[in-house]
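For this view, one protein chain was removed and the others were kept in their places.
For reference, chains read A and B in written order, and residue numbers begin at 1 within each chain.
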Amino acid sequence: MMIDFLQSLVDGVLVGTTYSLIGIGFTLIFGVMHKINLSYASASVGGAYCGLLLVGAAGGKSALLVFLMAAAAAGVIGYVVYLTCFRFIPASHPLGTLMSTVGMLLLIDEIVVHATFGVPVAYPPLYEGPSIELGELYIRPDYLMVFAVGIAAMTVLTLLLYRSRLGLATRAVSQQPVAAQLCGIALYRVNAATFVVTGVLGGIAGAMIGASVGMLSPLLVLPLTVKGLIVTVIGGLGSIPGAIVAGLMVGGFENVLQYYRGVTERDLYVMLLLFVFLVFRPGGLFAAKSERN
Amino acid sequence: MLEVKDLAKHFGGVKAVDGLDLHVRQGEILGLIGPNGSGKSTTVNLVCGVYPATAGTVWLEGQEITPLPMHRRLTAGIARTFQNIRLFGQLTVWQNLWMAQNAPDHVREQGFFARWFGGQARARASAMDYLDFAGLAEKADELASALSFGEQRRLEMARALAAKPRVLLLDEPAAGMSAAEIETLDERIRRLRKGGLTILLIEHHMELVMGIADRIVVLNFGRRIAEGTPAEVQADRAVREAYLGTS
Partner (left out) sequence: MDFYLALLQVIGIHALIGLSAYVVILTGQVSLAQAGFFAIGAYVAGMLTVLAGWHLIPALLAAGLVAGAVAFLVGFPALRVKGLMLVVATTAFGEAVRLFFFNFDYQVAKGGVRVGPLGGEGFKQIRFFPENGYTTLDVLVFIWVVVGVVMALLWWMDRSRAGAVLRAVGEDELAAQAMGIDLTAVKVAAMTAGGVIAGFGGAIYAHYTTHIEHFNFGIVLATFAIAYPILGGLSTAFGTVVAVLFIQGLLIEGLRFLGDWRNLLFGALIVLAMNLRPHGLLDAATTLRLRRLFGRGGAGRDA
């Protein structure tokens, strides 16, 4: 009994890194733009597809290459999303931006369906090998690899945000857009860069999902969007550590409930978990300091 | 009329208002001045209930209103304008005034059903009086967002008046206005006082406040540093120091 619980918890937490990455993407864009980019998860999955197609077209087979191309392609998609949904719609029209990101979600989704004839495609695992046994606990190597890549991506992102000039500018823009501009920071460039960086992150997440499920399907997009948003809120809007912890938490939670209550009821409990947070801890795990207006 | 006792508001470490006593007497214009960031707008926000006070109480005509939510303070008789104009831009000019018609008088006059679901004729007629007063009658059917800056400031004031308040709080009504506009503003405020309205006037434009205020209270760092007639306040050393920054 106990071991089953632990097993599903561990599997869930390992795969939960993908939720963390998607959550970070939502949170970062929200932090900088104060708007939601609903197309984010679809761009991530779209990037993962592109990676596969590009490498496949070149006759390559390397899973690593697929990962890298997925990240690069998703970065480009991120920039396109910035141009089409954020750059030219005035900040005073948040609904316009919201709706165009929905349009983008549909567009990317449809391009994928169009390119793959709606059939799921196999995705190469990052690593294959025997399971690692820890007592009675089995750790799947591909899951472990997913976890490792996720942690590596988050570490690089944190370094980028806190150690580089771009990171400094991003944080300045997210806190004081006007003052940042006065300091000579090119607002549009920083915003665009944020979209590219979060896009790359999303591409990695998309490829990781493909690798851990073994295939990629457009059907993944909506659940991923919802889970990513939930992770963002549970973690606390704008909080990267919050998104990381919440992603792992939601991953573990849903896998355990799937084990006990079955796949049809699983998501119902995830929603309830969100409501519990909204009622008892509306600021999320790591509530950001309240803003002044 | 409007009385504030020991009012305080702290934002984290910032003591925006810190133990303030104020008394606006029936029918007078009380000027509230002070350097930038001295807590004037915060005082208005506290009186209107935008956020709860850290400490202190607010009375209107002897009734304590501190526990009332924001919208009930308007119906109690306090209306305000905003320093950084906050009109309903997608509504027309007269509709902006319509939104403020929430005083018990309006409700009684119009009756619940007619008020919410009836025609606009009555509400509009009442709004037009204030638009005339503010010189915006011809613009009644424009979108508020289409007005010029000066017109928007006047609309802010007309909207507050449309609520038929007993106390009017004006937060820098002259900011950004031309000299000519300020002159008509001055004249309008005088007419309001003549009509018996009690006014708390926050203003950086010294000529305007010193000219029309009956009394003046000077704030610095959320505390009252001086109070008196315009002449007394102008002569006050502490006031000069606060403004010149020598302490």
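Definition applied: a residue touches a chain if its C-beta (ideal position, glycine included) is under 8 Å from a C-beta of that chain, and two chains touch if they have at least 3 such contacts.
Computed from a predicted model, the values in this text were never measured in an experiment.
Participant: Given the contact definition stated above, which residue among B:59, B:88, B:221 or B:243 touches the chain not shown here?
Facilitator: From the options B:59, B:88, B:221 or B:243, the contact with the absent chain belongs to B:88.
Participant: Using the definition of touch stated at the top, determine which of B:102, B:152 or B:198 touches the missing chain.
Facilitator: B:102
Participant: Out of B:52, B:67, B:118 or B:176, which is the one that touches the chain we can't see?
Facilitator: Reading the full complex, the residue touching the unseen chain is B:118.
Participant: Among the options A:95, A:119 or A:182, which residue touches the chain absent from this view?
Facilitator: Touching the chain that is not displayed is residue A:95.
Participant: For the chain that got dropped from the picture, name the residues of chain A it touches.
Facilitator: Interface residues of chain A facing the absent chain: 30, 36, 84-85, 88-90, 93-100, 102-111, 113-114, 222, 225-226, 229-230, 232-233, 237, 264-265, 267-268, 271-272, 274-275, 278-279, 282.
Participant: Could you pull out which residues of chain B are in touch with the chain that's been left out?
Facilitator: Chain B touches the missing chain through residues 48, 50, 69-72, 74-75, 79-80, 82, 86-92, 95, 98-100, 102-103, 115-121, 123-124, 128, 137, 140-141, 143, 146, 159, 163.
In this section, only the chains that are shown with their structure count from here on.
Participant: Measure off the straight-line distance from the CA centroid of chain A to the CA centroid of chain B, and report it in whole Å.
Facilitator: 48
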